[in-house]
Structure formats: C-alpha cells, structure tokens
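Complex shown without one protein chain; remaining protein chains in place.
Going by the order they are written in, the chains are A and B; count residues from 1 in each one.
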Amino acid sequence: MLTIKNLHARVEQIQILNGLDLIINPGEVHAIMGPNGAGKSTLGYVLSGREGYDVTEGEVHFKDENLLALDIEQRARHGLFLAFQYPVEIPGVSNMEFLKESVNAMRLHRRQEPLSASDFLKAAKTACQQVQLPLDFLKRGVNEGFSGGEKKRNEIMQMILLEPSLCILDESDSGLDVDALQVVANGVNSQRNATRSFVIITHYQRLLDYIQPDFVHILANGKIVKSGTAALAQQIEKEGYAFLNTATSLEIKA
Amino acid sequence: MNPWFQGVVARAEAKSDSLSPLRQGAVHSLKETTWPGRRTEHWKYTSLSVLENLELVHTPSNQELTVAAIENVQTIDLLFVDGKLRTDLTALQLPAGLTISLLDKADGLQYVIATSFFSQIKPKRHLFGLVNDALANDILFISVASKSIIKPLIRIISHHSAGHEAHQRVLVRVQQAASVKIIEQIEGQGQHLSTNFTEFEVSEHANLEHYRLIQPSAEALHFGGNHFCLHQHAVLNSTLLGFGSVLSRTDIDILHNGEHANAKLNAISVLGDSAHFDLHSNVEHIKAHGKTTEQVRVIVGDKANAVFNGRIHIHPKAQKTQAALHNRNLLLSRRGQVNTKPELEIYADDVQCAHGATVAEIEEDALNYLQTRGIARDQALVMLNVGFIQELINQLPDPHLAQWLNQGLLPRLKEIAIT
Partner (left out) sequence: MTQQLEQALARQYEAGFVSDIASDTFVAGLNEEVIRRISAIKEEPEWMLEWRLRAYENWLKMEEPDWAHVSYPKIDFQAISYFSAPKSMKDKPKSLAEVDPELLRVYEKLGIPLYEQEVLAGVAVDVVFDSVSVVTTFREKLKEAGVIFCPISEAIKDYPELVKKYLGAVVPRSDNYFAALNSAVFTDGSFVYIPKGVRCPMELSTYFRINEQNTGQFERTLIIADEGSYVSYLEGCTAPQRDENQLHAAVVELVALDNAQIKYSTVQNWYPGDENGIGGIYNFVTKRGLCQTNAKISWTQVETGSAITWKYPSCVLKGDNSVGEFYSVALTRGHQQADTGSKMIHLGKNTKSTIISKGISAGQSNNAYRGLVHMGPKADGARNFTQRDSLLIGDRCGAHTFPYIESRNPGAKVEHEATTSKVSDEQLFLCQQRGLDAEKAISMIVNGFCKAVFKELPMEFAVEAGKLLEISLEGSVG
C-alpha cells in the first residue's frame, strides 16, 4: 500500500525528516509515536502534499503510484486521507455541501455515479450517528464553532464517508475525554478491513488501548529509530522515551 | 487667500534663522496650498471660516505661570508659554541617557540627528503642519540614548495666552532598546491660535509610553498632531484625551517602518457646549508583522461636534499585519453631531484587519437598571458615561497618572448637559 524510502523533508529551511523508511501493507494498522518535534505531524503533511513541506530526498509509493508526483487532491482521490490535528473552520460553507462535493469527487475518480441528494443524506445521517454528532451539524459551517472533540469526530465522520485506502490520523486523540476517545476509536475500528490501512500518529499510548495496532514505530530526530509490536507502546508508557537513548546511541530530544 | 493666511505666508517668507534651510520646503508648499473648504475631503466637517480674519499677537506673553505637580508621579517639567520655552534647561537634573536641547542651540551631532527626521515622518502634511514647519521657534529636541530606561515622566506643558498666536514643535528620538514616558499637555486661556506638533522616531526595540492632553479654553483654535515612526520591534502606547474647543484638529500618524512593531492608541474625547473636536488618525503598515490596536471613544453633548477619521493603510508587502480600530460614540443631545469615518485601504491579503464604529446613546436598559438600584437618573447617566470612558483609562500603564487624568475628566462628564 505505502512504501516510504529514505524520506528527507524540510519546512522553512529546517530539516525535519532525515531518512525515514516505512512499509505499510493493506489491512495493517501502524502507530507512530515519538517525542514532540520529532516530525510526526510533518510526516502526515508531507504525505498529503501540503505546500511548504519540501521533500529533499527519497521516494514514496502509494498503491503503485509515485505519490510525490501527485497534487494534493489527486492524492486524496487516490485514497489518502489525513485527519487533521487542528481542523480549520470554513464559515459559510455548510458541512453538508462540503461533504457532498468531496464524496462525489471521490466517486468520480473511482468511476462511480455521484450520489443523489437523498442517498447522500442517508449516508451522512448514518455517519453522524456513528460518531455521535447531532444531525444539525450538517447544516452548520465546516467546523464552525465546533469544540475540539466535535472537530475530531467530524474528521472521523469524513473518513467514514470518503472510504479511503490509507487513513493517517494526526493526534486524533489529543484533547479528548474518555467518552470522545471511545467514539473516535469505534469510528476507526468500524472502518478496519483487509484492504484499508491506518497510520495512527499519537504521543500517548492511551488511544492504542482502544485501537490495537499491528505495528508500533518510534519516530525520533526525523527517522524511525525503533519498530515493534503493541508491546513497544506499553514500554513507552512505562518508561517514556529516554530508554531509547540506551537502545539506540542517538540522543533523543524528548 | 484670506488675510490670516496671507499674513502667515508673509511672516514665513520673512523669517530667517539657522533653521531656514529646513523651512524652505514648507514655505514653498504654503504658497501653493489652497485654503480648505467644505468640499475638501479632510476638512468636510471642520469649518475654518473663524480663522480667516483673525488678528493675534505673534510674540509670547510675559505672564507668570507655575506648574502644578502630579501626585505620586515624578516628572521633568518643560514649560512653554506661547511657543517660548520658559524652563532653564541647564538647571534640569536629567537622568543618564537623556538629553534635552533647543534645536538651534544643539551641538553638531544632535542637530544633524534631529533635522534628519524633521518633517520627514509625514511629508505630505496639511496646511497647519506646514505653518508649524515655517513658524515654530523654540524647537525642542529630546533624545534618549540606547538602552536607557528613563524613569521620570517627561512633561511638556504648552500654555497659550489669550489673544496670542504661537507655533510649537518637539522632536523626540528614542534609540535602540531605550524606554521613556512623555506627556504633552496643551492648555490655554481665552481666544488664541496654536499649532502643536511632535514627531517621534522610535528605534528598534525601543519603548514609548505617550500621553497627549488637549484641554484648551473654549475659544481656542488648536491644530496639532503626533507623528510616530516605529522601527523593528518598537512598542508604542499612546493615550489621547481631548476636550475640544471652538476649533480643534488633531492628526495622529503612525508608521510601521520596521517589522514586528506594536502600536496601541487609545483616544478619548468628551465634548460639551459648542465644542468641536476633529481627530484624524492614519496608520501606515509598510512592513510585515506589525500590530495596531486603536480604540476611540467619544461622548458628545449639548451642541458639540465630534469628527473622526481613522484610516488604516496596509501596503502590499505588509503581510501578517494585525490591525483593529474601534470607534464608539455616545451622542447625548439633539443638537450635537457625530461624524465618523473609519477607513481601510488594504493591499496585502494575509492580514487580519477589522474596524467597527457605532453611534448610540446610553442604553435605556442600563439606565433603568441603575435606577432600580436606587440611583437617581442624572447620576446614573454620569456613571454610565464615566463607565464608557473608564474602560480605556483602566488600560493606562500608570495608575497614578490614570487617577490624575480622571480628576480632570470627571467634572467634565458631570457638566455635559443632555438635552
């Protein structure tokens, strides 16, 4: 599904990713953890194609396509979804309108018929219920006046409706209480299947109690310094990131 | 050309002193200037007809004056009467880093520095700025050396005597990372004409806390202004308090000439009787990352006339500018008027810029509430008026100064008749 080879990337002249390698197969759930400033969010932005994030070296292949050669919306239509850490507000544009346009853009790319208004409404209603957002959220502006938890749930709802192949969740658990966390986790788990993959970027182990990862990676100083199973996450929970200083001979800025 | 203006041009041409080279440009421009009328955009609501046949004495009076201290505030007082400096500069005990001199007596280096920014901050000035350029005599130059923190409040008191015409100019330079507090008090008696302009160069990382009190007599004809040039990371906090008079026009210009400068301007005016007060503010965001917060609150009663024009101009490369202007006006009487125009001219897209203006009277609900708590209506009105202004006074950095300002403000607020 996703192959990252020796990825180097920088933002505003500062090198953030320094030779990152990662392979994700269909159906797998990978967690990426690491100290702040390590480059976790940067990885998400680089993969989605955000302007201002320059790849200086390396290759990325997504479903056999050279990902780095595609535009932002082409990557999205190809099946890459990024759930933002801080979703932005777009007042005046209703959630309903936005979602419908987006869903139909995806469908068009997949050579499917666009959804009729009533079919879309049905799908939207179901998705709303799944993330426990009241229906009238659809009428409001995109993220307009939403609380942090509501914004995160809105991101999951979009993920459910757009049916992506690869979902990158950037700190989707930050700022959430236990209930909201469960809603988010349930939303993600309901979408797991043999063909869909997930990259869960998180600083804390907590979310991984609810979404069992297949693999856990530690991103530090711009590259993956250690990989393991869910047990690795437990270890970080107990010992923090300092243990890595002995494990690798790199100094980790935690 | 009316008689008064002709007189001014004649005197300007005849004047010859060490500053003549500086004055030349102004004299020339004056001769080409057309007298502003009703149709002149920036004088639309301010009639100059009372000026046209004015005949006043052009030499300073000899009257004796003493300066009252400000309780709990240490000041360095500089007294001007009809544009002439009365204070003996040599007798002043100035803290290290502070130099105060009269321009025509300044030493070589000081002279060069001061004249480098004389009339440069706002080259396109209006008629009265030009008159000031041409006719101001005792031009004061205040310089604060780099990194000096001047603790006492520098107080420039300009007193104008009845029957006199005077022109006064001050230049202030605050060097890198220095910090200074300056208050300008403009007052007078009877009918007089004055132009009072002060120019400030605020260097990188410097900090200027500034106040301008315009408390003229009711018959005063006053034209003045402050021009601030802010360099990188400079910080300006300026408070203006004006009471209006027969004719009063103040221009405040703030130039963001360096990135990351921060300017705060609070202006309060309380007008009663037939007072007129015209405030024109102009903020130029030339460089990026600048911030300006401007709040103007005006109370108009009796037959007073408040005029406000607040312009914010964001130049094409001034990205990431944050500018906000809020003008609130309380119109208390049927015979008063409020004319306000906040303006925006924006040529950069990545900016946060907003303005708001309201004109209203005291809310009946608020009045009612106070009355139900036993407060007489008249008193309630005063309380609410005071509250309206208080919000800005409370933002003053120095609480003693705030208290002193309130002492001058409160009687005025009580006086304003609401008819």
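The rule is short, and it goes like this: a contact is a pair of C-beta atoms (placed from the backbone, for glycine too) under 8 Å apart; a residue touches a chain by one contact, two chains touch by 3 or more.
Model, not experiment: these values are computed from the prediction.
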Touch with the missing chain holds, among A:48, A:172, A:197 or A:221, for A:48
Full-complex contact with the absent chain, from A:24, A:60 or A:106: A:106
Pick out which of B:28, B:105, B:151 or B:334 touches the chain that's been left out of the picture. B:334
The one residue from B:41, B:64, B:107 or B:365 touching the chain left out of view is B:41
It is residues of subunit A that touch the chain not shown, namely 48-52, 71-73, 75-77, 81-82, 84, 87-88, 90-94, 97-98, 101-102, 105-106, 109, 141-142, 158, 162
With the missing chain put back, which residues of subunit B would touch it? List them for me. 41, 316, 319, 329, 331-334, 336-361
